[in-house]
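Dumping the structure here so I can ask a few things about it.
Note that one protein chain is taken out, while the other chains of the complex remain in position.
Moving on, here comes subunit A:
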Amino acid sequence: MGSDRTEGGAGRLALFLCLSGIVLTLAVAAATAIGDYNIGLRTVFLSVTNELGLTGAEIAPIEQSVVWNLRLSRALVAALAGAGLAICGAILQALLRNALAEPFVLGVSAGASTGAVCVIVLGIGAGGLSLSLGAFAGAFAAFALVAMLSNGATSGPNHTILAGVAASQLFNALTSYIVTTSGNAQQARDVMFWLLGSFGGVRWPDFQLLLVVVFACLAVCIWMARSLDAFTFGDEDAASLGVPVGRIRLVLFGVTALLTATIVSMVGAIGFVGLVVPHAARYVVGPLHLRLLPACAVVGAVFMVVADIVSRVIATQQTVPIGVVTALVGVPFFAIILYRARPQT
């Protein structure tokens, strides 16, 4: 594990974060350059510096606009969404002591889809209520139901997981009911496409909102990282190490719900990132959360940006939903986790 002498292994983490930072920058640059219409890296760079007022190079306005208004904002939102989902996954895996926990285990995505369907199909709050707001409201309704079913998140992990399953089933059923009874084929297709996730519509205001939410949530989680470690041997053990178990649980469930709801309402329910990335990061930096959480953030960001590039180039003249790409990578990984998690004796 190499974590012996100093607990931090701070040097290793710093090196890892530096390298990941470079890879992330390259990935974002690539995501900005690659598309239906490829733009040279030099042009990409100059467009960005132009917009930031650092240079005044001659660039075709259309290219500058594509780079700045469409692709860069999209790539950065993808990075933040990946980071956010990976952090949520790591937190929930620790709190629920379950290797298969992921951001949607608390029913948030099912709730979001119901909220979105209410807006798309039923036209609730037409005009006044955007798709994102509907999804956000649905996500929080689902989370509130789970929190209530699990007694304010104070009961054990299995109880919470069951509550999440129940809420997911309920909201998925509601979604299907609404779509089948009142939707037409086109609306059903819209819903389906939205559920699988897309970075298509995102713009700078989305980035700004997500930036604030992701960093605020990451800060709270890092502040509580030591307490998360104490959950290694269960709730009671954490309590005997001086951790206020009920409060930590409630705060961190709230944080993950807020983060997931914000991401889902913006770009749809993108699966598997929150499951896969924490496991991958744990292999590299070990199980201590003070290291794991920043590592998850950068690995998740890189993964999502790369997945977004793949989703745009994999089929010509088509954008494959991002959730399809992450699942194509995620499912084999999931299989490996299942294989490794089988009883050892």
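By definition in this document, a residue touches a chain if its C-beta (ideal position, glycine included) is under 8 Å from a C-beta of that chain, and two chains touch if they have at least 3 such contacts; residues count from 1.
In this section, contacts and distances are computed from a predicted model.
A.B. asks: Quick one: the chain not pictured, UniProt calls it what, "ABC transporter ATP-binding protein", "Phenylalanine--tRNA ligase beta subunit", "Nitrogen fixation NifU-like protein" or "Citrate lyase acyl carrier protein"?
C.D. replies: Hidden chain, UniProt protein name: "ABC transporter ATP-binding protein".
A.B. asks: Since one chain has been left out of the picture, which residues of subunit A touch it in the full complex?
C.D. replies: Answer for subunit A: residues 1, 3-4, 6-8, 97, 99, 222-227, 229-230, 232-234, 236-237, 239-244, 282, 286-288, 290, 341, 344 touch the chain left out.
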